[in-house]
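Below is one structure, written out as structure tokens; the observations come after it.
Missing here is one protein chain; the remaining ones are kept as they sit in the complex.
Chain naming follows the written order as A and B, and within any one chain the residues start at number 1.
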Amino acid sequence: MDRRQMTLILSDKEMELLDDLSDRRGMSKTALVRQALRLYQSVTERIEKGEKVFVEHPATKDKAELMVL
Amino acid sequence: MKLLFSVDWLRSKIASDPDVETEAGRPLVGFDQVKSMESGIVAVIPQRNVIQMRIALGTLVRQLRQRDRLTLQEVAARAEVSEEELRQVETNPSYTARPRLIFQLSKFFGVSLNNLSQMSGATHAVDRRLYNDAVQYAAHSDDVAPLSELQLEILNGFVAVLNTPKALSGHD
Partner (left out) sequence: MKTLLGEVVLFNRWTDRFDPAAVYQGLDSTNFRDFENLWKPELDRRAAEFGTWAEAAEGNTQDAHWDWVGKAKSEASYEAFAVECGGVTQGLMLIDLALHHARLPPHKGLDLCYIELVASAPWNRRGFSDNPKYKGTGRVLLATALSFGIDQELKGRTGLHSLPESETWYGPLGFTNCGYDEGKQLQYFEMTEAAAASFLA
């Protein structure tokens, strides 16, 4: 599969977040961005189809709907 | 991306792999255990006969459980099925058992999957002889009493019929 390179301009805070997340998720920054894209795409697609995406608290079963604008 | 295995690895692994089904995710058809409908031995049966077959299935499952001195909970746990589903199969002839339940019960009790599937009403077509045997068996079985010696004999006879290979029985 072809791979292309791009330059990403991030603020210090965003860069820190990327470092922290890639560390916690055990993958490189590139892999993390790829996974984030897939997830964002999947959520967007569902919402565009009229589905709702929720996060649920395991104990209270409280649900919060994810909004993608 | 690079494949992390070689053709030689595949050759040796495929040669020694068991020759079993490897599907995951979801069935491409409702139920994959299939058999040929050629010849008049199998026939399409109406709904009321499906109910009769399911009564026989419920009796069979309950008696096999009694034979092995197991409670409903114990069978559910050991066969890895839901207790409620198992209860439905034993007691409710209107209940349509799911393929997995029938598959697990067939493995657990060592009874032909093909025949159990037919008895559960999973199929449009059933073996006429199986239908007759199942209805006979159900008619001669006491619904609630513990297994008497005579009843055990009838049960064993029916299980033997279920597990007898037939010329056309296809895959079990």
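Going forward, contacts are C-beta pairs under 8 Å (C-beta built on N, C-alpha and C of every residue); 3 or more make two chains touch, one makes a residue touch a chain.
Computed from a predicted structure; not experimentally measured.
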Interface partners of the hidden chain - shown chains only, full complex considered: A, B
Residues of subunit A (touch criterion as defined above) contacting the omitted chain: 1, 25-28, 31, 34-35, 38-39, 41-42, 45
Touching residues (missing chain, whole complex) on subunit B: 1-5, 7, 10-11, 13-15, 17-34, 37, 80-82, 96-100, 103-104, 117, 120-125, 170-171
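The rule is short, and it goes like this: only the chains that are shown with their structure count from here on.
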Intercentroid distance (Cα basis), subunit B paired with subunit A, Å: 45
